[in-house]
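Just below is one structure, and these are the notes that go with it.
In this view, the complex is presented without one of its protein chains, the others remaining in place.
Here is chain A:
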Amino acid sequence: MSGGLYTQLLDLACGAFLLAAVIVLWMRELASIVRVFALQGIALAAIAVLLGAHEERWDLIAVGIGIGALRAGVLPYLMRRALAALTQDRRRYADGGAETRETQPLVNVAASLLTASLLTLLAYAVARPLTALHPTPATHALPVGLAVVLIGFFVLVTRRRALAQVVGFLLLDNGITATAFLATSGVPLIVELGVSFDVLLAVLVLQILTTRMREAFGTTDIDDLRELHD
């Protein structure tokens, strides 16, 4: 692959990756959020595969495909299943589908998008020493990974639906994986396997807890979790 084409494709994949995170902030319907999250997983896999193709490392391409299967296939499937479970028993709780929407986020959409742009600027400022250490096309795109980490954190603290929080956590995780690929072409395989396995288990645990929360509280609104405080 020629150098120019590689750089352009890499920038395109990174742009799509960041855009997906911003669209998550914009969306309210949880089903669409999960769909956008799956698209972000594909962009992440594309970043890994492009790096692998550029460095002619087949193991990296394989890792990229594995990451894609996990982040664009398995995790969205689990989220959709949790969402379906919430929709299915809608009649039992008679709340007209409020469970599947982010009805009133703590920060409204316009302010969220503004914050996302500020967070992206912050990521570029923070990442300057990182890019300066080893300037390549990949490390020039590194701030994108950090921006998605910050946006993930923002989603985590401002969204009120349990499943939206899970998406925030996964955005955070996607951002870190992207940073790892862009900075160092990925962490060693044994660590990557361990991390992916941990993330998968964490999502499974959170999915089960969501169901229990619905049973115990009758809703998955995090704001209702206020039994424990000092």
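Definition applied: a residue touches a chain if its C-beta (ideal position, glycine included) is under 8 Å from a C-beta of that chain, and two chains touch if they have at least 3 such contacts; residues count from 1.
The criterion applied here is as follows: contacts and distances are computed from a predicted model.
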UniProt protein name of the chain not shown, from "Ligase-associated DNA damage response endonuclease PdeM", "Hydrogenase", "ABC transporter ATP-binding protein" or "Peptide/nickel transport system permease protein": "Hydrogenase"
Footprint left on chain A by the chain that the document does not show: 126, 129-130, 132-134, 149, 153, 156, 162, 165, 169, 172-173, 176, 179-180, 183-184, 187-188, 190-191, 194-195, 197-198, 201-202, 205-206, 208-209, 212-213, 215-217, 222, 225-228, 230
